[in-house]
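First up is the structure itself, then whatever we jot down about it.
Just one protein chain is left out here, and the rest sit where they should.
As written, the chain order gives the labels A, B and C, with residue 1 at the start of each chain.
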Amino acid sequence: MMNNITATNDFVIRFANVNGSGSASANNLFSKAVFRLGVPVAAKNIFPSNIQGLPTWFEVRISEQGYLGRRGGYDFVVAVNGQTMVRDYQELLPGGYFFYDSSKRLPDTFTREDITLIGIPLTDICNAHYTEPRLRQIFKNIIYVGALAYLFEMDFTVFEDSIKSQFAKKAKLIEPNIKALRLGFDYAEEHHKACCGLNIHRRDLNGDQIMMEGNAAAGLGAVFAGATVAGWYPITPSTSVVEAFEKYCKAYRVDEQSGQNKFAILQAEDELAAIGIVIGASWNGARAFTATSGPGVSLMSEFLGLAYFSEIPVMLMDIQRTGPSTGMPTRTQQSDLLAAAYASHGDTKNVLLFPADPTECFAHTVIGFDLAERLQTPVILMSDLDLGMNVHQCDPINWDDDYTYDRGKVLTEEQLEHLGERWGRYLDVDGDGIPYRTIPGTHPEKGAFFTRGSSHDEYAAYTEDGTVYARGMERLLVKWDTAKTLVPKADVSGQSASVGVIYYGTSAWSADEALETLRTTHDIDAMRIKAFPFGVEVREFIEAHDTLFVIEQNRDAQMKTLLVNELSVDPNQFVEVLNIDGMPITASYLVESINRQLADVQSTVPREA
Amino acid sequence: MMNNITATNDFVIRFANVNGSGSASANNLFSKAVFRLGVPVAAKNIFPSNIQGLPTWFEVRISEQGYLGRRGGYDFVVAVNGQTMVRDYQELLPGGYFFYDSSKRLPDTFTREDITLIGIPLTDICNAHYTEPRLRQIFKNIIYVGALAYLFEMDFTVFEDSIKSQFAKKAKLIEPNIKALRLGFDYAEEHHKACCGLNIHRRDLNGDQIMMEGNAAAGLGAVFAGATVAGWYPITPSTSVVEAFEKYCKAYRVDEQSGQNKFAILQAEDELAAIGIVIGASWNGARAFTATSGPGVSLMSEFLGLAYFSEIPVMLMDIQRTGPSTGMPTRTQQSDLLAAAYASHGDTKNVLLFPADPTECFAHTVIGFDLAERLQTPVILMSDLDLGMNVHQCDPINWDDDYTYDRGKVLTEEQLEHLGERWGRYLDVDGDGIPYRTIPGTHPEKGAFFTRGSSHDEYAAYTEDGTVYARGMERLLVKWDTAKTLVPKADVSGQSASVGVIYYGTSAWSADEALETLRTTHDIDAMRIKAFPFGVEVREFIEAHDTLFVIEQNRDAQMKTLLVNELSVDPNQFVEVLNIDGMPITASYLVESINRQLADVQSTVPREA
Amino acid sequence: MTFIRPNFRHPELSTNAIGQSIKSYEGALSTLCAGCGHDSISAAIIKSCFDLNLQPHKIAKISGIGCSSKTPTYFLGKAHGFNSVHGRMPSVTTGANMANRDLLYIGVSGDGDTASIGMGQFAHVVRRNLNMVYIVMNNGCYGLTKGQDSATADKGSASKKGVPSVFDSIDLCQLALQLGAGMVARSFSGDKHQLIPLIKAAIRHPGFAFIDVVSPCVTFNNTPASTKGYEWVRDHLEATGTIDFIPAKSEITIDYPPGTSRQVELHDGSELVLQKNAEDYDLSSRKAAMNRIEAVREQQHILTGLIYHNESAADTHGLINTVRQPLNELSQQTLCPGSGVLDSLNESLR
Partner (left out) sequence: MTFIRPNFRHPELSTNAIGQSIKSYEGALSTLCAGCGHDSISAAIIKSCFDLNLQPHKIAKISGIGCSSKTPTYFLGKAHGFNSVHGRMPSVTTGANMANRDLLYIGVSGDGDTASIGMGQFAHVVRRNLNMVYIVMNNGCYGLTKGQDSATADKGSASKKGVPSVFDSIDLCQLALQLGAGMVARSFSGDKHQLIPLIKAAIRHPGFAFIDVVSPCVTFNNTPASTKGYEWVRDHLEATGTIDFIPAKSEITIDYPPGTSRQVELHDGSELVLQKNAEDYDLSSRKAAMNRIEAVREQQHILTGLIYHNESAADTHGLINTVRQPLNELSQQTLCPGSGVLDSLNESLR
């Protein structure tokens, strides 16, 4: 006997499409509708590294409880890609619903009895109503969205409103789109009444939240942070950061009178040039940044070493994808931590930030610019494809107009003029390891110095004196200690358990969800790391727990490496919980994996207070 | 009262010269003479990153006990550089000897009473005997060598013989050189009889040893290992590796009849191209290599990731210098370990070799090619400036004619022809994580495959299937485990103590010497690591000791990081003994530092057996 | 990929002189956009190798990263291929060629791959006169990363986003000429009658042969304002002539009047017949080639055809004087000096 899955506002739907077939906007229309119905929604676009004709999936989780990570498993599949039909069919959960284009009969091998088939003759409907192939192609997607609206009992007006606002500027497209929605809706109503146990009903759970891509938020952050120069080179999944920066600059940063830009964006010839541009601009007193992904980080490595050693602010956004090498360019991962933290030859350490949602992409970008200038060093925003390129539900962007940028220790002409002692570019005057810098052109007689990646003394003069060199290197460690006090603090929850879970970045959604489940049976504390180097709270958390699960989306447990290496803690305290398949980590995997390993760990009883 | 240092065959002499003044060959003449007198000698050239006119030092340690590391401190200074005279004077040990050009009076500030002044009017002598400025310049150096010969009671004939063999092909230069030596000798004999308590007397301690630079040995190793392609880009201190390779190729690898080369050396446009050439050639079945230093390693990082992931043999020699960035290009360091071990974005691991003397540079180069092809992965020889560019006394180069190259799992046309099952480029047939590869052009129908840095399945086809990708990444870890069994084993000495000392590469000379001293008062075991990943013996050694001193020539204890990270051992077991001033680590520093820290460590008593 | 190429072929499918059918030269099914110019170039490569009776497994196809750089998967399935990293095809090909001078090296790149990130490697592989065919599938944009302008995008031409490129475009043929390439040509992906003979000529050319193939990106570079779009290119194409390939026959004839045809003899004795425009055109003069490109460009036209051809220069192996036998075939015995030389070597170091 078949057990249909029934659920209201709590299920996962997978759209299986063909790349470049126009499905993306239809699928977004659907997920946005869920959001507008006041129901939390998480959508993930799983697309190929090509432009047209290959399989692409869109995974939408509808979750009244507000779980925004991947859950794992599919309750409903919209199977409109023949290439992957078999797989999509097989991977559907028992009791699930298989929605397909019934213009063609399903192959005989499709014999599952534990699922519900929902056939809609999409092609036939299209052919009946549209003659132009282009229109047929496009509206086919809209038709299935209309059908879903019926099947899930979604309020149809929310779709109509979406269409209207979307095509506000091309009004003549509104009617045909609504018509297509209607076609699907009506067909489903007529042929599939009450066959689907999954519903999406209106709630008011989304408050003032917004839906935004992490990259857009980072780009916007750069605008608000006052970045004026961007050097970049296209690479998936980072490209949209600079595209967003450009878009928002064009909206907010064009001089009204002259039409001239208060920003300079240069598409460089490669990543080496991109970061060179950033370094040149930062050196010259502008806020500058670049965005890239793994291969770009590798190429930037020499320049990162220069910036570290000559102490030039750099804001770099690494939107991580699956490595190594070209890897899976359209899949996510958190595997550039070591490459970023210890970029380049010689002894180097870079500041990393780990945003977990778009709102934080915005905030960390703003903080990142401050840190880069305060610390005069590279700061790397460690976002990833999942965060950067998917539209996430998150808190709205906020801005405190009283906040002023921290431009760090930069001497003005005035200050230079009245400088008492001899100024030294690399002199640690304040004991925090951070020297004072000057911007070219500031003062006619004072403050000019020579920046170099070769060894230098406190007055920026070239030296081959090993003692002087070593002194500089040790000072950089003092600065590193200062960094620990300035970076965003980790979020800690709970304090009584002997077991802790550590996670960061986009694992947060699933980790938070998994923790809810795990905590029903175990006492578990948790810490979300937001930055490297680690503040005291990170050490304290680790010291306070016997067993620490570290959740990461890489093979080699790179965050664990950083923790052990920087905090000198025993690696055997840590249990690795790793996911490396390029798909965002799921809550169910976490629950299963941690539960299993918890069994191995002796004591899970709370510590004595 | 002054206490003159007196010693026979056990002291340190520093030559202070000006770069480009022709002193290097004179100083080499001196150290070679010591060697030929059968007395162990270690010479270090401390030169500036410029071509002419800046201070350069040459440090020669004469050690009957055979200590070949830096000792620290100078017993005798040949001060012929006005620019550094004050410093050279100050740094001389009490009781030491200050040899200077007395053509000009010493400044009045030179008032030390604890040293012996030995003035020789080098300029005056030159001016009296030579008219051409060029000759004056050159022979000045030879004259002081002649004087030293007298002062140290060295057998003069050894110098004469050296000169004769050196100028065998330009015979007319022999006489003038010997004359210059004589001039110095005679002046010293006349004016400084018995003033010097330091002697170098003939012994027979050097057996069949040779004097060679590490880079020359590595270049020779590449010839013997059958490397045919070298792509490279000049960078100090690696340049001489390829120069040596070329020299020895020209000696042994030119077809006698045609005059054609059985090797291809291309000076590339940069390091990215250099390693690209190596990858292309290796992929195509030739043994290929490149040599570089830190900045080059940074630039090669993207390509290293490609080679790791697509499993192409790469032999890379990193002759490390002081980082980060341009750093001190003519100073030594061991600070590229992390950059090399985990080069590039994504999860990557590379095999490293740590030669400790030129003989081992040769041997490790040969092993390196075998490992690279056996493991189909990058192998990086971690030499350094000290090892690579100084002439070291070491065992002679040996070669076993019965040894055959391990070309790894390469399928021949024959094998392809008779292949039973379907061949998969990335299929782990043997369970060791190493698949079989084919060389382009081998077979008309079988074995062709597509190499890519993007994700691939066992049959080398492009895939975006996360499970398949993950399987490949996990297999690379199996291969990594295989690597642990193939790399050179660490040298372990002692097994009863609770304290161990770990070191690698060029720290070995000083560490060995320091251990002799330390062991007179403490029970200490020692391990010299020769490769990464670590074999079981490394783990066993660590597990068998409570306290482990790790000797490194970098700031951030990079080997410790590798040990902790790869072996999951408690970092608190380790005590860091670090030197980062760019000068080779000294035995005296090690003794002092370890002794001091041993006091802090509770138990130094031997373990119960 | 679940695409399955129909395996059935007509039984009488014709074979070439070495008994191979065209199928032996094909590759996996393309995953590029329908109508992408790059696929036409792949087809031209397939046809050229078939016609020239090349043994597929004696070819190595090497590329960088981009839609264009994916194409080696789609031709010559029996040849080894190497999809390296972005902009670095030249160095990988250089290494491969050093290891085995006897294979044919077909390097495929994009305009982003070559004119931006790969500019340095491009310049230097030309300078070394590496014996290879270097094909740039030039769509004036970054196809795979969704249509950003490349450095070959014509100034003022607009990409999908409609924002015109503000920078002067780089003419890769001119650069190749400047840097000393022995054969320089340009064609259009849709013009197989011109392209196939050029590819054949490039294959036969002993040394560096460069073909810049204008190859419209149907997806990102087909706006009316774009100058690399199919229509625009068609309209604005100015061919120097129709080139047809005729196997080894006669010599190059240099002196001939305008309006007639001209034969260019290739390395292996085979020839190109160049149908000449009314204007004189000297294939063997670099300066003339340069001026001609410049002149044609001044009219906003694109010069196609064989632009320059000179076989006199030695290739890299010739320049560095390597042995005839591929280096990857030399045995340990040949390469390793063995213990024999060590006595005197060690002695010289004492």
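Note that in this section contacts are C-beta pairs under 8 Å (C-beta built on N, C-alpha and C of every residue); 3 or more make two chains touch, one makes a residue touch a chain.
Being a predicted model, the structure only gives us computed values, none of them experimental.
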Displayed partners of the chain not shown (whole complex): A, B, C
Hidden-chain contact residue, picked from the options A:Asn261, A:Gln415 or A:Ser588: A:Asn261
Of A:Ser103, A:Gln137, A:Gln415 or A:Thr451, the one touching the omitted chain in the full complex: A:Thr451
Residue in contact with the excluded chain [from A:Gly280, A:Gly408 or A:Gly424]: A:Gly280
Full-complex contact with the absent chain, from C:Thr31, C:Ser48, C:Ser84 or C:Ser116: C:Ser116
Touch criterion as defined above, residue of C:Asn16, C:Gln178 or C:Asn310 at the omitted chain: C:Gln178
Contacts of chain B with the absent chain, listed as residue ranges: 20, 49-55, 83-84, 233-236, 239, 267, 269-271, 295, 325-326
For chain A, residues in touch with the removed chain: 35-36, 208-212, 220, 223-226, 228-229, 231, 248, 251-253, 255, 258-266, 268-270, 272-286, 288, 302-303, 306, 396-401, 404-405, 438-445, 448-454, 462
Missing-chain contacts mapped onto chain C: 116-120, 123-124, 127-128, 151, 166-168, 170-171, 174-175, 178-180, 286-287, 290-291, 294, 319-320
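We adopt the following convention: only the chains that are shown with their structure count from here on.
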Residues of chain C touching at least two other chains: 1, 83, 85
Touching two or more other chains - residues of chain B: 302, 306, 452-454
